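Here the complex is missing one protein chain, while the rest keep their positions.
Chain IDs A, B and C follow the sequence of writing; residue 1 opens each chain.
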Amino acid sequence: MNKYITAYYTDENDLIKGVKQIREKGHNILDVFTPFPVHGLDVALGMRRSRLTRVAFGGGAVGAIVGFGFQAWVFTKAYPLNFGGKPYLSVPSFIPVTFELAVLLAAFSMVIAFFIHFKLGPGAKTVVYDERCTDDRFLVLIDAENAEADEVKKIEKALSDAGAEGITYKE
Amino acid sequence: MQVLKVSLTKNRNISVMENNTFTLTKKLITICVAMIAVGIIAIAIGFATGVSGTRIVANLHLNNYYFVGMGLIGLFFVAVHAIAESGWQVSMQRIGEAMSVFIPVGGLLMLLVFLFGGMHALFEWTHEDHLDAILLKKVAFLNQPFFYIRFVVYFSGWILLAHLIRKTSRKLDLNGDVHYFNQLRKFSAIYVVFLAITSSTSAWDWLMSIDAHWFSTLYGWYVLSSMLVSGFSMIVIILFILKRMGYMSHVNNEHIHDMGKYMFGLSIFWAYLWFSQYMLIWYANIPEETIYFYERIKYFDTVFYLNLILNFAIPFLLLMARNSKRVFWILIPVAVVIFIGHWLDLYQLIMPGVVGQAEAGIGIVEIGTTIGYLGLFMLVVFYGLTKSSLVPKNHPFYKESLEYHTNY
Amino acid sequence: MYVSPIREPLIRGEKTYSQVTKDILAPMAGKPSKFWYMGITLAGIALLFGAWATYQTVYYGIGTWGLNKTVGWGWGITNFVWWVGIGHAGTFISAILLLFRQKWRTSINRSAEAMTLIAIACAGFFPLIHMGRLLLGFFIFPYPNTRALWVNFNSPLLWDVFAISTYFAVSLVFWYVGLVPDLGTVRDKAKGKIRKAIYGFLSFGWTGSAKHWSRHETISLILAGLAAPLVLSVHTIVSFDFATSVIPGWHTTIFPPYFVSGAVFSGFAMVLTLLIVARKALNLEEYITVNHIESMNKVIILTGSIVGIAYITEFFIAWYSGVEYEQYAFINRATGPYAWAYWIMMTCNVVTPQLFWFKKIRTSLVATFIISIFVNIGMWFERFVIVVTSLHRDFLPSSWTMYKPSLVEVGLYVGTFGLFFTLFLLFIRVFPVIAIAEVKSVLKSSGENQKHAHHE
Partner (left out) sequence: METKYFKSLEEIKLDTRQKDNVPAGDKQFILEMQEEVKQATTASRRDFLKVFGFTVASAAIASSCEQPVRKAIPFLVQPEEMIPGKANYYASTFFDGVDYCPVLVKVRDGRPIKIEGNKLSSMTQGATNARTQASVLGLYDDARYKNPSLKGTGISWEEADKQIVEQLEAVKAKGGKIVILSTTVISPSTKAAISKFLEAYPGEHVQYDVLSSSAMREANQMNFGEAFIPSYNFGKADLIVSFDADFLGSWLSPIEFTKQYSKNRKLTDGQRKMSRHIHFEGNLSVTGSNADKRIQLRPSREKATIASLLIQLRSLNGESVASSVNVSADIKALAEELNNNKGTSLVVAGSNDVDTQLMVNAINQLLGNYGSTIRTDVHLKLRQGDDKAMAKLIDEMNKGQVDALFAWDVNPLYDYPEAAKFNAGLAKVGLKVAMPVYRDETASAFDFICPDNHYLESWNDAEAKTGYFTLAQPAIRPIFTTRAAQESFLKWAGHETDFRTFVQKNWEENIYSQSESFENFTAFWNHKLHDGVYESGASENAVSAFDPTPSMNALGNVKESSSDGIELVVYANVGVGTGKQANNPWLQELPDPISKACWDNYVSISPKLADELGLEDEDIVKVGETGPLPVLIQPGQEYKTIAVALGYGRSNAGVPANGVGQNAFPLIAMSNGHKQFTIADVSLTKLDGTYPVARTQTHHSMEGREIIRETTLESYLENPESGNEVREEIKKHLKTLYPKREFDGFHWGMAIDLSSCTGCNACVVACSAENNVPVVGKEQVRKAREMHWIRIDRYYTGDVDNPEIVRQPVMCQHCDNAPCENVCPVAATTHSNEGLNQMAYNRCIGTRYCNNNCPYKVRRFNFFDYNGADAMKGNLKDPAEMATSLRRLVLNPDVTVRAKGVIEKCSFCVQRIQEKKLVAKTENRQLVDGEVVPACAQACPAEAIVFGNLNDPNSKVSKYFASERNYHLLEELHTLPSVGYLTKVKNTTV
């Protein structure tokens, strides 16, 4: 991406209002960079609900099934041993490990999915539009790749109407 | 919290969209009375068809305990949020307050059952001539005078604190003075502490001592967790009824979501305690403890497993998804399942020891009596709701509750 | 979101977002203070003591400890449970308080979680070192082997392996996921190139994108949802180590919830001990306010009272059971040769936290600091009482013995303190001790300046 427009807010409430305005005007906001999660911004930006919960559920289910299944296999098929007269399929004994594996896999599958999906990770390439985005600025990023000059103007206008500061067009 | 010495009357001008007074309609009374009648008829049928007195007494005891528990948890709902200084539940705390009105009613019924033959039927340890060595060791605790003294202590404490909390809550509503809010918190704290102790001791008295030889340190907390789930589910059910009647329109999905989370979380918590108790006893397999589960698994297997399915599997699976906790059409069926499930939980706590496998059963008597108790309970709760405004508008956190939204 | 005006602000001072960044990053910048050096030196000495004790244990054997044929576990497992317990506060704060939407967690969750991870590392050391054959400790993992022999899934110690490692792993992930945005802030505020590069690497390419934030919040929430039962499960499973047995004083069904409660109790006490010092040393008094301390003290009353009720319940049921072994175990606790330990436990855990019912005391830093240390001591003794007094006199009086720790055991305990403080001191130099982004997110609703704005 070579051409884009950035503008920032210094207050999250202004940001949300601004974002709503800009989007109402039909401008597509590519991304917003904020120093902290702004409540309601995802709604304002029209984001879908996350599907990471499903990944977590899947991971957890796999963890539970594999965990329980493995224990049951070991105790009944692979190497049945008599421990203190307990039944081979000693279900209550299998619960803790099943639970832990479910949680472990749920957590890890979800977090890994998150990092992979967003290509985040140790040493990931970072594009910083404004270093203060992680401090006190709420930066709005609008794609201007294929925008004509008047389109850019329109966007800049919309941004300024929406109360954004520091409107910058980069080529 | 440092209390601001400001009158908060300025919060009063928040517009309330609907009628803030609950009216106990004839229709409601009729339904409730009809339910009570069903209960009485069922008992009568029971006697007529030769259902044993022990079974009927046990059944009455079960319902007494179950619905007193509901009342206690209703009050607990108010109290625990008051001391936690949380705001979101304020708009529905009247339901909890109203539920607590049942405590004296249930207490009276319980006392009647005890006084008229219940003690002998329910508690083996009252058979003073036939105590074995182990029961003799327990006489210092398990004796009738002390039992009644404890009974009186529990109920007077609960009734008094329920009264104080309701009264303070109403006062707070009248003038919104933070002083009353602080008082409410104080009474709530006392109640929570008192309940923390008495919930266990009363469970030992009224439930655990049925199987007088048996003991488990977790028992009191297990019973409390069961009470919590069923009580919170009952709040949801009443909330639903009120909403259907056109009240409580300010209660939105977020509030319901939170109640759903309670039902979900507490069901897991109940299952956790169930598992802890069962697994530890199963694992050590010491006969003095295993006898308890041995009887239940062997002779009450259906109820034993149904207990787990209704109270853990169904709430866990159905309420896991976020959205299912936000809609009544899932939440209410689950609440009903929980209501039935925890009734069954109590059934399997009481019946094996009192009635035994030969006589026990769930028939017209049990179902009918429970319907009757439910009718009585509802009637009392509805009556309770008429006693104050339905929404405590002058509560300092009222606005918080009203403007409640969260994305989780 | 509306916040009632009668609620106290969580962050003091007129803070702007950039001021928050500046304040919280301040301890990481510049040279460490004299106190920091003193601290790390002391911690290093303790660590060396621990290293010596570890050598003694591994080379000469568990015989260098004070254990015997009857008391098979002593300080080692006491310390293990104690440290695991302490390791419950962080995740409890960040997970359960998150679920309960307690905003005051934001100022303390980062350091509490770091403390958790370090405490778990300290705790994990003990099950390892207490093994007679440490070098064969890998037997405990179910890996395929030529003997086709697996592990015993019936064993609570094995459950422990799964529980502790899962807990550590998930807590680490939870902590780091929360840390990533802040590391982005550190990166962007970094002056030097190397520093920037390092934090750039560590920050995983974080930019603060709204998409990232949205999903970040989702995973934080789900992780909290997962970590909440996990945190309960860990101490539950630790309690199973004892409760599954047949030993009177160990085998009791109340252990799971009571251990969890005790764990949170001791964890909060440790967090208080650390934070009351740290907020002063790191100039973070406006972020970790008396309000925070008071809130934590309330959790201490709650959990301390649960623990107290559990003690009494146990004692009563032991009598009520009519089982002579049970009865003796408890009479022995209260009147036997280790009665002093029992009464220290009772005093520290049941009596002292009740002082927090008084607002004066729970808002006093000095009192809180002292009581938090009492609670730490009391909770250590609780585990000592459970482990040692139950074992030393169990069923057959012929085998009754006494147990006294050796210098090596003391060394191992002191050594974990060394480890704990070394890592904690490094942590405060390397990572932001307060979750910057999270504090900023509640600044509007709970910051002092914003509150005033609401009041006109």
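In the analysis below, contacts are C-beta pairs under 8 Å (C-beta built on N, C-alpha and C of every residue); 3 or more make two chains touch, one makes a residue touch a chain.
Quick caveat: nothing in here was measured; it's all calculated off a predicted structure.
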| item | value |
| --- | --- |
| Chains in view touching the one left out | A, B, C |
| Full-complex contact with the absent chain, from C:93, C:158 or C:186 | C:158 |
| Among B:228, B:284, B:331 or B:402, the residue in touch with the chain that has been omitted | B:284 |
| Touch with the omitted chain, as defined above, among C:133, C:280 or C:359 | C:133 |
| On subunit B, residues whose C-beta touches the chain left out of the figure | 281-288, 290-291, 293-294, 297 |
| For subunit A, residues in touch with the removed chain | 81-87, 90 |
| Hidden partner chain, residues of subunit C it touches | 59-63, 66-70, 72-73, 127, 130-137, 139-140, 149-152, 154-158, 161, 241, 244-247, 324-325, 328, 391, 393-402 |
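Convention: only the chains that are shown with their structure count from here on.
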| item | value |
| --- | --- |
| Farthest chain (mean CA position) relative to subunit B | A |
| Separation of subunit A from subunit C, taking each centre as the mean of its C-alpha atoms, in whole Å | 29 |
| Rounded Å distance, subunit A centre to subunit B centre (Cα mean) | 41 |
| Cα-centroid distance, subunit B relative to subunit C, in whole angstrom | 34 |
| Sequence positions of subunit A contacting 2 or more other chains | 39, 42, 53, 93 |
| Residues within subunit C bordering two or more other chains | 1, 154, 217, 229, 240 |
| Subunit B-touching residues of subunit C, taken from the complex the two chains share | 1-8, 99, 101, 154, 217, 221, 229, 232, 236, 240, 243-246, 251-257, 305-306, 309-310, 313-314, 317, 320-323 |
| Touching residues on subunit B, where the partner in the complex is subunit A | 275, 278-279, 282-283, 320, 322, 407 |
| Touching residues (chain side subunit B, partner subunit C) in the complex | 1-4, 6, 8, 85, 87, 133-135, 137-138, 141, 178, 181, 193, 196-197, 200, 204, 213, 215-221, 261, 268, 272-273, 276-277, 279-281, 283-284, 286, 288, 396-397, 399-400, 402-403, 405-408 |
